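What follows is one structure encoded as structure tokens, with my remarks underneath.
Here the complex is missing one protein chain, while the rest keep their positions.
On to subunit A.
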């Protein structure tokens, strides 16, 4: 077990724009950190610099109390799980699990005990004498996990380990990874482009964009208070609605709609307004918009998800998505309301979040809390 400190780390592939720039992350002992961002944002590069598979252009990486910039991957006391599993195809599952231990001169009985323990935890017992090619994707994935676990390293590094699995297996393996990590308590750095995977696994999320950190925080904190329009549109599904608005005094104008914010106004003039599809409600027919702001929505099309329906339409000339319960009545033109407290404001130029306090504070539950209660 160990802490990982990533201090002002940058990576510049020769002559190109930085793939990672000035990233700072402090990972506590036993913490599960997820690096999330779109493809090409530098997640793998950062992870690989921690692993020692990529040189560090500038900055320092500490694992435990040791600076590891110039330490060989094998000496960093980390284990990595790759997207394509990277199992040794010519070795049996047992040999795959034992290989790293053998090279570290672990005594034979100890190797056998650890392999047996990992095989038990991951239910790999029946496959120990098979070669990887005789395993299914999910089984290979578990062998890759097992290879990391038997080493009992200071840290686990995962690079999109679930991307090659089908949707159903991905969900169950996601749970399994979380369960195993909780059980062995090993510090973990996990890379994914899938925001749902990031939300469900992370103790803390690190949202990367173009090699820079957009936001670090607990999943629900990031969800409820995205630090920028980028994070707002990346975290959560469907993506947060982002529309151009105009603030005059305490009034917010969004296209044809006019919403009264009360006293606390974040700024004046042009602003980007964000609100989540599930925070919008269909206004009661003929009712007034007393409980919040109301906007007229011209419905374009509807996506049925079973549990809810996603209504896509326009407010003025801006696209807005509303998540309604599946029994909600739909009309071609309908008013939708938004509680004032669920509005997010972002600088129209920079996209950074504008702090403001409304009457209603956002929810404060965090992902680990929810996980505790779920178990």
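The definition used in the following text is that a contact is a pair of C-beta atoms (placed from the backbone, for glycine too) under 8 Å apart; a residue touches a chain by one contact, two chains touch by 3 or more; residues count from 1.
Just so it is clear, contacts and distances are computed from a predicted model.
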Per UniProt record, name of the chain withheld from view ["Competence protein ComFA", "Isoquinoline 1-oxidoreductase, beta subunit", "PadR family transcriptional regulator" or "sn-glycerol-3-phosphate transport system permease protein UgpA"]: "sn-glycerol-3-phosphate transport system permease protein UgpA"
Residue touching the undisplayed chain, where the options are A:20, A:51 or A:145: A:51
Selected residue (touches chain absent from view) among A:89, A:109, A:262 or A:355: A:89
Residue of A:75, A:129, A:260 or A:300 touching the missing chain in the full complex: A:75
Given A:100, A:137 or A:255, the one touching the chain that is not displayed: A:100
Hidden partner chain, residues of subunit A it touches: 51-53, 72-76, 78-80, 82-84, 86-90, 99-100, 103, 131, 133, 147
